[in-house]
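Before anything else, here's the structure in question.
Of the protein chains in this complex, one is absent; all others appear in place.
Chain IDs A, B and C follow the sequence of writing; residue 1 opens each chain.
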Amino acid sequence: MGMIKYFTNIVSGFWNLMVGLSVTIGYFFKGTTTVQYPEERLPLPARSRSMIKLIYDGEKDQFNCVACLMCMKACPNNCIKLEGVRQADGKRRMTTFKLDFSTCIFCGYCVEACGFDALTFVSEEYENAVYKRGSLLQDEQAMKWIRPIQPANQEVLK
Amino acid sequence: MKNDELKSKIEVDFKEDVQSAVISAQKELILTVSSERYVALCQKLRDENEYFFNHLSCLTAVDFPKENKITVVSHLWSYKYFHQLTVKVDTDRNNPKIATLENVWKSANWFEREVFDLYGVVFEGHTDLRRIMMPEDYKKFPLRKDFADDGFIVKPS
Amino acid sequence: MMFTGENIVQIVSDFLHWIYSQLGISSLAGVIDPIIAAVVMFLFIAVFVMFLVWMERKVSAHMQSRIGPNRVGPMGLFQTVADAIKLTIKEDIKPVHRDKIPYFIAPIVTFVATFMGMVVIPFDKGMVVQDLNVGILYIIAITGFTVIAILTAGWSSNNKFALLGGFRSAAQIISYEVPLVLSVVPIIMMTGTLSLTGIVEYQRQAGYWFIFPQIIAFIIFITSATAEANRAPFDIPEAESELIGGFHTEYSGVKFAMFFLGEYIAVVVSSSVAVTLFFGGWLPLSFLSFLHIPGFIWFLGKLLLVIYLIMAFRWTFPRLRVDQLMDFGWKVLIPVSILNILLTAAVWLLLYGKKAL
Partner (left out) sequence: MTDLLLSQVKAGGEFQFGADEYIVNLGPQHPATHGVLRLIVKLDGETIKETTPILGYLHRSIEKICENRTYPQCITYTDRVDYVSAMSVNLAFALATEKLMNIEAPSRAQWLRMIFVELQRLASHLLWMGAFAGDIGALTPFLYGLRERERIMDLFEMTCGQRLTYNYIRIGGVMIDILPDFVPKCRAFLDYFQPKIDEYEDLLSYNPIFLERTKGVGIITPEVGIDAGVCGPTLRGSGIACDVRKQQSYLYYDQVQFNECIETAGDCWSRYKVRMNEMRESVSIIRQSLERLEPGPIEAKMPPILKAPVNSEIYSRIESSRGEMGVYLVGDGTAKPWKAKFRCASFNNLYVLDQLTRGWKIADIMSVLGSFDLIVPEVDR
């Protein structure tokens, strides 16, 4: 009996090895699933939280931001620095806006907190690596973003 | 067993061990015990067949600087009866000492090391009371409310 | 004139001897010929191994639904060249407390020992550096030499991981030498020769390849050969997830490249032996013989197939534990190969009677 078991073990083990081998060799002849990144790029979903931008109103020639400081309060990491002044027409306007992307964790609370359509996520820009850490501290000019005339997708995260 | 049944049962069975048994607003049964009776009570809760709290789900501590106490909180669970229990024991904040639960549940070993590391509660009788998260030569207790250290910021500003 | 390996060798050697006579050094031909053969073999091996590294990457990539190297050259063919250049020019980091001389010698010995195995491989009829009449014995003896180098490397690096790797390797290679030899024995019994050329000639005359009567021997041979080459699933000497790099943890730059080359040459040698013994060496498939494809092309084709198989093992199977590896070698491979020898002997006697003896 022991003898038979010894040989059946060898044979069944060998068989199971071949089953495993058939899976990998099968995939060898199937196509690949990877994308050659710098040449081929997959489109990101419209909701993708890739980069935070300040919406700039081209017609009125000003940022939408009114410096209500809601984003600053919502930020769990205090990475937004924001100042505003009351203008001649009595409305508050943002003067400086600084977002430190080196501590930003892209949680989305600032965009959700914004009630004036001033902050948004854009999905086009996602190569955010920089050579110097200081370049991650972006001001309003670096974050300026003009909404395209026809929104690419209505289902933008907001 | 429902929480209120459990509560009345515990009040009867462990009259002298338990300082107070309350059902909190969040519908959890919370026992407060004195530090002398702590280990004995836990041993009974684990071994006696009506309770059978064989799983120490969590053991941690809460710092109350105003009351000058650190409360060690353990959460028990029974894989047999599916009931949960919270056991609290207070200790002096300036000289926190409490008996170890390691002989009741093995899993208390690391939980207590963590509490020792982060709150400085000394568990008497613990076999291997060393720091577990912080470096071995660290001298402060980070989770205490009055913790301050070079480079430590509560929230970046 | 047929375009065969034998003819090519003949033409080249005629040409060389013509040059010798022009230079007036014909008397030295016996010295210079082997040197030239060795250099040619070295160049061939270097290029072939580079190709194999590329192939391994491609094979593994496609098995894993990836593409693999595709940046340097067409289909990434020159990736290995780039890597070789990188390995050559990078700093050679050496542990301070190493044992200097053994540390330096070990990679060279690995490389040389495996490379010397190539000497007796017949690529085609007559296309062999030296057709020894004890070819198989020679190969087994010379490739077993690597164990000393690996043990030395592990010891001299002064690193516990490397030492463990070296000891594992010693245990493994010595154990798997036995089934390797035993799996070859039936073929030697059948052919009555130890010469690799002779074995192929026997297959040509017999009209069948030894893979058919000796499938069990082939499986044992390929398994032990994989183990001899320290490749997965028997790569415990360098087991990445346990020993980081095993015996070559502390090697970098050119010395690491030597170990790397050595591993691949070992694969080439053992696959070549497998092709010679079990797949008829340079012999064509009989129904394709009208194509007049040269024998060495057949040989290379078969060689690549066997190497592909070894690569597929590597990228499919998990790694054995060290004691299980020993168990497998001693309790499965050796008994089965001994049984195989007995079986072959019995069948041979039944078929050919006393003539066979």
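To be clear about the criterion, a residue touches a chain if its C-beta (ideal position, glycine included) is under 8 Å from a C-beta of that chain, and two chains touch if they have at least 3 such contacts.
Just so we're clear, the structure is a prediction, and the values are computed from it rather than from any experiment.
Student: In the full assembly, spell out which visible chains the left-out chain is touching.
Tutor: Contacts of the omitted chain with visible chains: A, B, C.
Student: Among the options C:A46, C:L137 or C:I244, which residue touches the chain absent from this view?
Tutor: Of all options in C:A46, C:L137 or C:I244, contact with the hidden chain holds for C:I244.
Student: Which of these, C:S21, C:S65, C:T88 or C:Q130, touches the one chain of the complex that we don't see?
Tutor: Candidates C:S21, C:S65, C:T88 or C:Q130; residue touching the omitted chain: C:S65.
Student: If I consider the whole complex, including the chain that's not displayed, which of A:S48, A:Q62 or A:T95 touches that chain?
Tutor: The one listed residue touching the chain not shown is A:S48.
Student: Counting contacts across the full complex, list the positions on chain B that touch the omitted chain.
Tutor: Touch set of chain B with respect to the missing chain: 24-26, 28, 30, 54-58, 60, 62-63, 73, 75, 77, 79, 82, 84, 86, 95, 105-107, 109-111, 118, 120, 122, 128-137, 139, 142-143, 147, 154-155.
Student: Pick out the residues on chain C that sit against the missing chain.
Tutor: 60, 63-66, 160-161, 164, 168, 232-233, 235-236, 239-242, 244, 315-324
Student: Using the touch rule from the top, list residues of chain A that touch the missing partner.
Tutor: 12-14, 16-17, 19-20, 22-24, 33, 44-45, 47-50, 74, 76, 105-109, 112, 121, 123, 155, 157
Please note the rule applied: only the chains that are shown with their structure count from here on.
Student: Would you kindly say which chain has the C-alpha centre located farthest from the C-alpha centre of chain A?
Tutor: C
Student: What whole-number Å value describes the gap between the mean CA coordinates of chain A and chain C?
Tutor: 50
Student: Counting only Cα atoms for the centres, state how far chain A is from chain B in Å.
Tutor: That pair's centroid distance is 41 Å.
Student: Can you list every residue of chain B that touches 2 or more other chains, as numbers and ranges?
Tutor: As it turns out, chain B has no residue touching two or more other chains.
Student: Multi-chain contacts in chain A: which residues touch at least two other chains?
Tutor: Within chain A, no residue contacts more than one other chain.
Student: Once bound in the complex, which stretches of chain A touch chain C?
Tutor: 10, 14, 17, 20-21, 23-25, 27-34, 36
Student: Once bound in the complex, which stretches of chain C touch chain A?
Tutor: The contact residues of chain C facing chain A are 59, 61-67, 70, 219, 312-313, 315-317, 332, 336.
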